[in-house]
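Missing here: one protein chain of the complex. Every other protein chain is in place.
Then we have chain A:
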Amino acid sequence: MRRVGVLFGVIALLSGAAPAQQEIEDAAPAETAAVARGPSPAVMAPKAAKNRLLDITTAGPRLVAVGQQGVILTSDDGTAWTQSPSPVSTMLTRVHFTDAKAGWVLGYDATILQTADGGATWVLKHHDPKGRALYDLLFLDSNNGIAIGAYGTMLVTTDGGATWTARDDALTGLGMHLNALQKLADGTLFIAGERGLMARSTDAGATWSILDSPYAGSLFGAMPHGDKGALVYGMRGNVYAATDLASCPVVDPATWDPYARETVADAEKIAALGWRKIESPVRESLFGAVPLASGGALLIGVNGTTLKLDAGAATITAVKTPAVETLAKGVRFGEHVFAVGRRGVEDLGAAP
């Protein structure tokens, strides 16, 4: 509901010439739901590698990328791409491999696909047209896995992904988008999400604590930082690092009000929360991070923004790449960094 409130604000803001929203009630004849529900397989799309893709990863020696219209692509060299048949044509948001052969794909409509052959064939494990989009996934062992997604969605499996059950607890009850799920070096699980949401679990996801976040904007990604720390990035070039997540103060979920929260500006106050802000030269949203061999990372995002975080996570500098449109995620492949985004796969060049 609150979302709708925001939307009306936007319309008032943007559009004097807006047509056609006045008669939503007597809109489309509801009785003629013409399309049989249920996923339809993705069409084979020769130009998929040049169009909107959302995630890319390596599966052994090959690259696997996923994106709009149920597209799943594999490549041995980053140049020639082959589309794998996909049982769904919904937007796919995430691809994750646990080894060279076993992998998972997440998407809209709570879609979960599984492969056992390195991405050549995919089996539908979960799909619900009324379900939310899933954004990230983690397997703790071969049986236990967690998938997170929009509006506080969390699905868990204890049978290796054959069945998935929705979790309902204090964290999911907040209804915030859960964007990134990471396992830190010390085994702590970490979630970053909408409106600065941060949560940690030290019991393999059984219970979650909400951290007192220094930031009120959305966090789109996270990566482990040191042995027991995390690094988060999100809206408008905001990047924060914590060296010891266990020391971060927690808040009571009942009092965590996303609309009352404000970004903490003072460095000392941020430090008191266990975090450190790393200033970015570009104020564009960051969607992905590619760990570099040197220890730092490349951060990528809106309008082809590419930033280099140094090994000590102290400074961020802009990197020039051929990309002009928004990038979502990237991966190191050989000497190069490959990213995906609105224009499909882009070779960002040799890793700095």
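What we mean here is this: a residue touches a chain if its C-beta (ideal position, glycine included) is under 8 Å from a C-beta of that chain, and two chains touch if they have at least 3 such contacts; residues count from 1.
Note that contacts and distances are computed from a predicted model.
Think of the chain that is not pictured: of "ABC transporter permease", "SSD domain-containing protein", "Alpha-D-ribose 1-methylphosphonate 5-phosphate C-P lyase" or "ATP-binding cassette domain-containing protein", UniProt labels it "SSD domain-containing protein".
In the complete complex, the hidden chain is touched by one of A:74, A:218 or A:306, namely A:218. Here one chain is not drawn; of A:110, A:270 or A:302, the residue touching it is A:302.
Per the touch definition above, the residue from A:59, A:72, A:113 or A:133 contacting the chain not shown is A:133.
By the touch rule set out above, chain A reaches the unshown chain at residues 4, 6-11, 13-15, 17-21, 23-24, 27-29, 32-36, 40, 43-48, 51-52, 54, 68-69, 89, 91, 93, 108, 129, 133, 135, 194, 216-218, 220, 235-236, 259, 263, 284-285, 287, 302-304, 324-326, 328, 341-342.
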